[in-house]
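What you see is the complex with one protein chain gone and the rest in place.
Lettered A, B and C in written order, each chain numbered from 1.
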Amino acid sequence: MLTVTSLEVWRGESCLLRDLSFELLPGQTALITGPNGSGKTSLLRVLAGLALPFAGRTQWCGTKVHRLAPETRSEIAYLGHRDGLKNELTAEGNLQFTRDFWNGRDEIDRILDELRLKPFRRREVRRLSAGQRRRLALGCLRLKPARLWLLDEPLTNLDDKGVGVMQTWLQHHTGAGGLAAVSTHQPGRLTGSLAIEL
Amino acid sequence: MSAVPIRSRLWRAFHQLGSPPYVYRLAGRLAPWLGTMSCVLLAVGAFWGLVLAPPDYLQGDSFRIIYIHVPSAYLSMGGYVLMAVAAAIGYIWRMKLAHGVAVCVAPLGAWFTALALITGGIWGKPTWGTYWEWGDARLMFELLLLFLFIGYMVLRMSFDERDKADRVSALLAVVGVVNVPIIHYSVEWWTTLHQGPTLIREGGPSITMDMLIPLLIMLAGFSLFFGWLLCKRLQGEILRRESRTRWVRNLAAEAAA
Amino acid sequence: MADIFICILKRDLRLAFRRWSELATPLIFFVIIASLFPLAASPDEAQLRSTGAAVLWMSALLSSLLALDGLFRADAEDGSMEQLILGPAPLGLVVLAKIVAHWSVSGVPLLVLAPVLALSFYLPLTALPGLVAALALATPTLSVLAAIGAALTVSLRAGGTIIGLLILPLTGPVLIFGTRATELAALGEPLAGPLYLLAALAVLSVSLGPVITAAAVRTALE
Partner (left out) sequence: MSEFLAMGGHGPYVWSAYGVTLVVMVYNAWAAYRHQANALARLQQAGAEQETRAKPTVRQIG
C-alpha cells in the first residue's frame, strides 16, 4: 500500500536520511524513532506529500504521493506538530469544519465524548489547554475517512487517559485494515509491527 | 534519416544540458570566444556609430546614444524572458541547472535595465529638454521592468534555503512574464492618451542604412557580451550548487595544485 | 466541489468576523491615506478635483495589498494550511474561496466608502456609478495579485513589506485603466473602453491566479 523506495531526504544543506526502503501493508503500524533532528518530521512530511524527497520514491497504491488526485489524497491523513485548529472557532466548530471539508464521518458527539471534551464543546479553542487542543486535533483526525494515518508525535501533551484513547483508536484503525506511521519518543506506549530507527 | 535518431539525439542534448559538469566545461570553453567576439563587435560598432555614421538631421549627434540604449533595452526584456523561461523549466522539470541560469540572468538583466534607463534619461535631455519624461512609454516600461528584476532578487535573498528560493522565485518570474506584455501595452495606451513624446516614432524619420548597420553590430556585440558574462556567472553558480559532489572537489583540488 | 468551496468560504468569513479589527484596519488605512493627501498637497478645489481620482486609486491599491497580507499566514502558522493542502479538494479551489471571502469583507466595503471620499474630492455625483463599477472590476484583480504575493512570502517573517515590492509593479495596468475610467466618468464621457479592459484583467487574474497562488503556497510551505 505505502511503498517507500531508496528514499533520501535533505533539509537545507544537510542530509537527514538516505537509502530508506520499506513497505507498509493494511493493518500495520510503523513506529518511527530517532533522536531530535534525525528527520522524523521531515520523513512524515515527505510521506504525506507536503515535501519532496531529494531522491527515491514514496508511493500510495502505486502512485507517487505528491501526484495523487485530490480524491485519493483524502485517503491519507496527516497530523503534524501543530494542531491545525482555528483558535477563533469553538471545539465543535473545528470538528464540524473538518467533517464538512473532508466529507467525513458524522460522529462529532461520540468523539467529543470519548475525548472527554463534551463540557468544552462551545469553548473557543484559544481558551483550551495544550493537552485539550491535542485531543481535539486527534478528534479531527478520527473524523477523516482516511486509510493511512501519518502522525507526528501524537502523544505530546496528552495525559494518561488521552494516551489510552489514542491507543484504542490506533488499534481500531489498524484492526479495520487501516495503516499508520507514527513518530514517537515513547515507543513503549504504542504497539507497532514495523520499527524504523533513524 | 528517420525521425527516431533525431529525437533521441535531441533528448540526449537535453540531458547533457542538465548535467552540471558538462555545462561547466561547455561554459568554460565558450566564454573566451564570446568575450573576444563581443569586445571586437562592440569596438567596431562603437567606432562606426560614433565616427562613421552621419548625424541625424533632427536630433543631431545625440542620436548616437541609440547604439547603446536600444541594445540595453533589448537585453533587459530578453533577459527577463530568458530568466522566466529558465525558472519555469527548473520548476516544471526540477532541473537545478535551469534555476542556476535564472539566478545568473537576474543581476545582468537588472544592470542592463538600469543602463537603458540611464542612457534613455541622458538622451532625453537634448531631445525633450528634461532627463526624465514621465510620459514616455518605453522609459516607464523599463522602470517597471527594473522593479520586477529587483523584486525577484529580493525575494530570492529572503530565503535561507537555496532550493526553496529557487522554486518560489520561479513562480514570481512566471507571474511577471505573463504580466510583462500587459504592462507594456497598458503603458503604451496610457501614453497615447497623455500624448507624451517618444524617442522613436513609428513611421517617423526612417533610419538609414549607414545608421542601421552599426546598430545591428552593437546588438550582436551586446548579446555576445551578455552570453559571455552569463557563462562566467553560471560557472560560479554551478560550483556553489555542486560543492558537495566529487567532480567539483577534484576541480578545486586541481585548481589549488 | 461547490460544497467544498462554500465550506471554505463560510469558514473564512466566520474567522474574519471573529477578528473584525484586522478586517477594519485596511479600510481605515484607505480613509486615512485619502484624507491625509490634501494635507500633503493643498486643499485647493481645482487641484483636488484633478488629482482626486489618482488619490482614491492609490489608496485603494495600498489598502487591498494590506488587507491580503495575512491571507495565508495565520493558517500557515497554526498548521491548518497543511490540512487544507492535503485535503480532498484541488488547492486552487480552496485558494479561490479564500480570496473571494477576503474580497467580500475588504473589497466590498471599499466600494461603499469610495464614493463618499470621491464626493469630498469634488468629483461630480454623476461620476460615482462609473467609479464604483471600475472599482468593482479592479478590486478582484488587485486581490488576486495580493494573494499571489501573500502566498510567495507566507513563510517569511518580513512578508508585508516584500509583498509591496513584488506586487506593486504588476498593478500598473489596473491603476492606468482604473484612473482613466474614473476621469472619463468625471467628465461625463463614455467609459466602456477602460471598463472592458478592467473586466478582461479580472477574468484573466481570477482564472489563472488561484492556480499560481496554490502552487506558491504549496512550494513556500514545502
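The criterion applied here is as follows: contacts are C-beta pairs under 8 Å (C-beta built on N, C-alpha and C of every residue); 3 or more make two chains touch, one makes a residue touch a chain.
Bear in mind the structure is a predicted one, so any value in this text is a computation, not a measurement.
One chain is not displayed; in the complete assembly it touches the shown chains A, B. Interface note: of B:L26, B:A46 or B:A220, the residue touching the hidden chain in the full complex is B:A46. By the touch criterion stated above, the residues of subunit B touching the omitted chain are 35, 46, 50-51, 55, 60-62, 64-65, 68-69, 72, 107-108, 111, 114-115, 118-119, 122-123, 125-126, 225, 228-229, 232-233, 235-237, 239-240, 243-244, 248-249, 251-252, 255-256.
For subunit A, the residues in touch with the chain missing from this view are 14-22, 34, 192-198.
By our rule, only the chains that are shown with their structure count from here on.
Averaging Cα coordinates per chain places subunit B and subunit C 33 Å apart. Averaging Cα coordinates per chain places subunit A and subunit C 37 Å apart. Those residues of subunit A that touch subunit C in the shared complex are 48-52, 70-71, 73-74, 76-78, 80-89, 93, 97-98, 100-103, 140.
Across the complex, subunit B is touched by residues 148, 152-153, 155-156, 158, 162, 165-166, 168-170, 172-173, 176-177, 180, 197, 201, 208, 212, 215-216, 219-220, 222 of subunit C.
Taken in their complex, subunit B has these residues touching subunit C: 144, 147-148, 150-151, 154-155, 158-159, 164, 167-168, 171-172, 174-176, 178-179, 182-183, 186-187, 189-190, 193.
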